[in-house]
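With one protein chain held back, the other chains of the complex are shown just where they sit.
Think of it as A, B and C in the order they're written, each chain with its own count starting at 1.
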Amino acid sequence: MADKTCELVDCGHRACGGCGPAFAARLILKGSGPESIVCASTGCMEVFSTPYPQTAWKVPWIHSLFENAAAVASGIESALKKQGRKENVLCICGDGATFDIGIQCISGAFERGHNITYICYDNEAYMNTGIQRSGATPYDASTTTSPAGKRSTGNNRPKKDLPQILAAHGSPYVATCSIAYPNDVIKKVDRAVQTEGPCYIQIHTPCCTGWGFDGAKTVELAKMAIECGLWVNYEMVNGKVEKVKKIKRKPVDEYLKSQKRFAHLFKPQRNDVEIAKIQAIADVNAEKYGIDL
Amino acid sequence: MKGILEGSHAAAEAAKLCRPDVVSAYPITPQTHIVERLAEMVADGELDSEYICVESEFSALSACLGASAAGSRVYSATSSQGLLLMTEVCFNVAGMRQPIVMSIANRAVGAPLSIWNDQQDSIALRDCGWIQIYAEDAQEIHDFHYIAYKVAEDHDVLLPVFICFDGFILSHTYEPVDMPTQAEVDAFLPPYKPYNMLDAKNPISMGMYATPEYYMEFRYEIDQAMVRSLDVIRRVGKEFGQKFGRDYSNLVEAYKLEDAEVAIVALGSVSGTIKDAIDEMRADGKKVGLLRLIVFRPFPAEDVKKALSGIKKVGVFEKNLSIGARMKGAVGYEVKDAVNDSSVSVLSYVAGLGGRDITIADIKKMVGEIEAGRGDCFLGLREELI
Amino acid sequence: MALRIGCAAAPGQAQENKTGSWRVFKPVYDHEKCTGCSMCQLVCPEGCVHPQDKKFAPDYDFCKGCGLCAAECPVSAITMIKEEK
């Protein structure tokens, strides 16, 4: 059972000050507890938490490759089954590993129905390698591989709807959450590990370095994303959306303005056309999930 | 019990008797019969393993890695493109020192697409840290599985093993195989005792990254383990011989080399055809012998040197092509280096690629070329096509 | 110390890395104002805020001075001041 006081990620890790994913890692393990095995993909969290021999993980932890965490977890789960063991098998992977390079392994693991919980810490780009776009990068965000320029307003595609894709695999429990609501993260992880079958949780984890804001504002930014409707917290049980976080919605402007990755939408002059497109994405979310109070 | 069975079933039956906790593999010609047979065994309750039917070879070996890290004995099998798709995981498994055993039904690598045999796939992965053993017949395919697990899991080694055998030529051929009983195998191969393992009661981190202060030493340690495995393979091969009557304490096999003037070096099933060719040539008064490399990684350089000592003309039969290399084949260099004698001619012959059949006549032709000092070339090209 | 085969390690060794040296700004906790709500402990990405006499205080050996605790404290009991070296 979830225990808020449980600390399974050690001090001394090398994340940036104010790191959203580092905060998320602590919350995830409060939700899943010490009887957990963590399977990590290559990524920012892997690198900041495990330079040999200084591991920050107090639970069994394994990293193999960038794209195979779900397959490695499948093997771990099968071995535990054969040995009659009961640890929770968790994947904790970034959005690049999840949305892009690892999606085949994830699809395979979910289709096979392994009893694992796959958690994506979504900081909306490849941060480990220096802020390149991923399938989770939001529309118009400027990254080093989708830079804003004279002929570009940044990333030209909307964010992939991965929770829906995994729900379509027959996942019994899919949830989104955000470090803006820490107790909600803990609760959802707890529920996922207690649900039999492959479960998926996507946690919004603002990255001060990648998005361009002050590390003291990590939680504030996460809240702003929810308040403007660009991030929606919900649970999907057996494919049906339940328990949506409802809000009094604000325009997207303030959220965008707070981050360097969207600065080109405001300088040298405000780009009303593009901001309207992003507002439309939030409006569609609001309609689709019924988030408006 | 002696029976007659297909080479791939000789692999599957041995894998079963090794009691793997987890099996994960993906179908690919000509390996498929192995995974089909194992799936059948699981379905019939003959084999009490978790069988993970994955979506790719990449996931097959990744799942094996996870299961092995969680403390289970695991098994997989593949060929060709499948092995290449696993390449990244292969390096990782060796680096993480997981004693996984995998059967390789050797097959050519595209393009052009070819389902037929050569050894390009496993030779291409020679540097990834897996022990590579090459079988000549179905009996060796079978026996090598027991030896492989015991060597891999030895705490002086802790390295994964490829058991390589020629696709179709061995995998699809029926021939006699003597199979031990489960009790005999259990007495030879004890239950798996992991060195590092994922366990909530004793948590550790595995597969951490190493900064420049540490990386080289980890790679050095893997190489040292590979070097140590030479003796461990000899020891385990000898022990196997004492228990089962088939001795595998030699990493190479010398056939009629003592008085040979010409030696052929080869890996795998073509060695049988070469032996028949040698018998015919010897009947005609030609002093030819064979050195078969049973183990290619670790490379048994001392054994090769010793076996070839006094022989001035050596030809290496290569079922691989190291594109752009002067000698053409990859194995020749290592034989030449092991011999380390400028008065000895060591030449490579690339042959049998993509399933091109090798006959006794081809071997005789190769010996003619070795004698004439013409080599580091392809053998048996269809001149009309080039 | 000899390497552990397979690039593996047991927990505890991350604490050798005293990340407190990264700090430019330092959180100062006003225990008069502190209500003991534990928000600072919860949000700290380092996990280096610990209970102290029913209130909370950071472990300066590891605090990187990000200021999240100060930003999220509901009663503004934490102030960030420039670190003096």
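Operating definition for what follows: contacts are C-beta pairs under 8 Å (C-beta built on N, C-alpha and C of every residue); 3 or more make two chains touch, one makes a residue touch a chain.
What we mean here is this: contacts and distances are computed from a predicted model.
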Practice item. From the list "pyruvate synthase", "Single-stranded DNA exonuclease", "Nickel import system ATP-binding protein NikD" or "NADH dehydrogenase", give the UniProt name belonging to the chain omitted from this structure. Key: "pyruvate synthase"
Study note, to complete from the structure: Across the complex, visible chains touched by the hidden chain are B
**Study point:** Contact residue for the chain not shown (choose from B:175, B:231, B:258 or B:302)
**Key:** B:175
**Study point:** Interface residues of chain B (partner: the chain not displayed)
**Key:** 4, 6, 30, 115-117, 137, 166, 168-169, 172-176, 269-273, 275-276, 355, 357-360
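Assume only the chains that are shown with their structure count from here on.
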Review point. If you tally contacts for every chain pair, which pair is highest?
Key: A-B
Revision key, fill the gap. Note: chain B sits from chain A at a C-alpha centroid distance in Å of 43
Check your understanding: Using CA atom averages as chain centres, what separation in Å is found between chain B and chain C?
Key -> 54
Revision key, fill the gap. When centres are defined as mean Cα positions, the distance from chain A to chain C in whole Å is 24
Practice item. Going through chain A residue by residue, note those that touch at least 2 other chains and give them in order. Key: 50, 52-53, 55, 57-58
Exercise for review: Please set out, as single numbers or ranges, the residues of chain B touching at least two other chains.
Suggested key: 96, 203-210, 214
**Study point:** Partner chain C, residues of chain A touching it in the complex
**Key:** 4, 7, 9-20, 22-23, 26, 49-50, 52-58, 182, 214-220
Check your understanding: Taking the complex as given, what residues does chain B use to touch chain C?
Key -> 95-98, 158, 195-196, 203-210, 214, 217-218, 221
**Study point:** Contact footprint of chain A on chain B as seen in their complex
**Key:** 21-22, 24, 49-50, 52-56, 58-59, 62-72, 74, 88-89, 92, 96, 198-200, 203-211, 214
